[in-house]
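Just one protein chain is left out here, and the rest sit where they should.
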Amino acid sequence: MKRKLTHYDARGHASMVDVGKKEITERSATAQGFVRMSREVLAALPSNPKGDPLEVARIAGISAAKKTSDLIPLCHQLPLTHVSIELEIEERGVRIRATAATAARTGVEMEALTAVAVAALTIYDMTKALDKGIEIGEIHLVEKSGGKSGAYRREKRAG
Amino acid sequence: MKRKLTHYDARGHASMVDVGKKEITERSATAQGFVRMSREVLAALPSNPKGDPLEVARIAGISAAKKTSDLIPLCHQLPLTHVSIELEIEERGVRIRATAATAARTGVEMEALTAVAVAALTIYDMTKALDKGIEIGEIHLVEKSGGKSGAYRREKRAG
Amino acid sequence: MKRKLTHYDARGHASMVDVGKKEITERSATAQGFVRMSREVLAALPSNPKGDPLEVARIAGISAAKKTSDLIPLCHQLPLTHVSIELEIEERGVRIRATAATAARTGVEMEALTAVAVAALTIYDMTKALDKGIEIGEIHLVEKSGGKSGAYRREKRAG
Amino acid sequence: MKRKLTHYDARGHASMVDVGKKEITERSATAQGFVRMSREVLAALPSNPKGDPLEVARIAGISAAKKTSDLIPLCHQLPLTHVSIELEIEERGVRIRATAATAARTGVEMEALTAVAVAALTIYDMTKALDKGIEIGEIHLVEKSGGKSGAYRREKRAG
Amino acid sequence: MKRKLTHYDARGHASMVDVGKKEITERSATAQGFVRMSREVLAALPSNPKGDPLEVARIAGISAAKKTSDLIPLCHQLPLTHVSIELEIEERGVRIRATAATAARTGVEMEALTAVAVAALTIYDMTKALDKGIEIGEIHLVEKSGGKSGAYRREKRAG
Partner (left out) sequence: MKRKLTHYDARGHASMVDVGKKEITERSATAQGFVRMSREVLAALPSNPKGDPLEVARIAGISAAKKTSDLIPLCHQLPLTHVSIELEIEERGVRIRATAATAARTGVEMEALTAVAVAALTIYDMTKALDKGIEIGEIHLVEKSGGKSGAYRREKRAG
């Protein structure tokens, strides 16, 4: 195995990868995650008469995408040109899908993943009084485009 | 089902739960999560000659626990008295376990869960060059203590 | 006029007021503001088929209340026990009303006012493509309770 | 009315507008606001022997302009090339005028408005011990330049 | 040497010290630092006709004291009851002295030191166009009070 962990310098110390010589290109990434909860809690979500209970999670995820470099120590600061988050109520929980885009020297995978994770935590926060067994999982990169390493698309797997 | 989503007021709008009448008690919470990665990437982690590749994730998780109320819109600001994070390399990935404690009017589940999620994202960030299929999952509350609702301990489940 | 600006020390320099000798008491404050916009824009707000366009402003205001001491240089850090924001569409615009509460050594007026101001800015942001003449105004304290100076309630005035 | 709220996607959910296809151009915006206070308080402002009581507000406004995307959920992160704030003591209060500039894909109206709002809140904070009836208002865009929609200049109105 | 580094757990990993069993007591700390600069730059400082060039540094230091736990990974979040900063122009530079106070389970040395360091960096920023040889130094704790370890007062040393 020749490939190495890029966040360590020659002496084995953590450092922010030098992207100074990379080209600025348009880049986007889509990530996904799932918040598993009981049917009882799921049923409570849409019964809310006037508000959209998932809207808070959507806003939290978008805001978090913009804070990625403040949360992940070795992430670069990227000016996002777009962030969107889709939330779908499925049979066993809520599916979260986030897309982030930028024109920058490095990719936006971490921004999309951070948006998913924080949207999931927010759903957890708003439903935890009903169910302490909620579980957040299946957080992964769905696809990315742009940059030298080119496009990536995850193959379908059995969920 | 009589129980309701506590983060909505009588008109169905999101609001921060009023904890003004709750007692200040000692509270703690432990949460867990897992970063699944290929054996190839796992093997690369400890081979780093001078640094501990998981130390960055530990610091990121502790810092994130302190930012929880800035990430989760309806979370209260809690002064943490303690945060610790354990990271274990297992056969199929890295297990993360975070404990947070406070003396406050509301619990620290979200702080422990946020620490786990951000530590997981940090591990992802530092290994993603080697494996785009890394998946973060199994984020859940292990146990909590303190407060009116008392102690909770998750039952063992098949992983 | 004997009263003086409390944020200046004996030498005339800005400093954070020393509240170390004050008692911890329950405190709350309510503030109000108004975003004036054309009827055309107001009409566009509720026509949104699935989302509540004011929900984003509500979340932004709650989050901002928690950041007050980071925005206002000489404000103390206060752990809020409650924040809520009401938004009403009136004939000439949107009325914002925010309440914040804490148990602390100093009051939460600035937290309630900051929530109003940032909710107003968020409404502005989401409607500015339709109307560049939107105006934010009438931001003032409605009432406060707790602390040595006691309760305050603003007298009604002609708008 | 054909124009629509740009911060909602096709499904009516809040999202950050995609500016990826917009050109990077030089943009600037000027906003204004007013903090109305009693003559008694106004008289106390310049009597401060060694410090400039409005300097704290100026610094707070400049710092806040840089935090705009952290405060307004759907705002893009813009690297500001310039921010300046003018504060004038008038007969009935303090006039605030802020200008922000950038070279980016979207405008800086919100940065200028946020600078005005936070400078106003800071003046409020530093004078509130003298007068609980202080009111912040008249926050509006004065002019903007750059971008596809071109220059805008607000017409004079009776104050 | 029996004493040990308190920020490491039994396994040698960084963790936030558990202060849950400590008493809440009144605590204060004073720290000092020095920004050494040429006489030429020092002479330029007070010649500024209308502003106090050191006021920006004072505000920056106070704001930074409130961000200490966000900057220093293993610091606890402390609600400060007071922060003040004195800046004196001396023959060879600017002396900075900061005092922070709280009622908490752990001390405020880091808050006072952070205030000094960021005030110093701000002075550097505002004078660096005139002198690239400016040096920040002599940052140390002057005294502290409160807590189990009791009062500390640094002995005078030759500067």
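Letters A, B, C, D and E mark the chains in the order given here, with residues in each chain numbered from 1 onward.
Going forward, a residue touches a chain if its C-beta (ideal position, glycine included) is under 8 Å from a C-beta of that chain, and two chains touch if they have at least 3 such contacts.
Fair warning: this is a prediction, and the values are worked out from it, not measured in the lab.
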**Item:** Chains on display which the left-out chain touches in the complete complex
**Value:** A, B, D, E
**Prompt:** Of the residues in chain E, which ones touch the absent chain?
**Reply:** 1, 3-8, 11-14, 33, 40, 43-45, 48-51, 53, 55-56, 59-60, 63-64, 67, 70-75, 109-110, 113-114, 117-118, 120-122, 124-130, 132-141, 144, 152, 154
**Request:** Against the chain that's been left off, what residues of chain B make contact? List them.
**Result:** 50-52, 55-56, 59-60, 63
**Prompt:** Footprint of the hidden chain on chain D, which residues?
**Reply:** 26, 55, 58-59, 62-63, 66-67, 77, 79-86, 101, 103
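As a convention for this text, only the chains that are shown with their structure count from here on.
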**Prompt:** Turning chain B onto chain C with a C-alpha fit: angle in degrees, nearest 5?
**Reply:** 120
**Message:** Going by the touch criterion at the top, tell me which pair is linked by more C-beta contacts: D-E or A-D.
**Reply:** A-D
**Asked** Approximately how many whole Å separate the CA-defined centres of chain C and chain E?
**Response** 31
**Asked** Which positions in chain B touch two or more other chains at once?
**Response** 13-14, 55, 59, 63, 67, 70, 73-74, 79
**Message:** Is the chain-to-chain touch network here best called a line, a ring, a star, complete, or other?
**Reply:** other
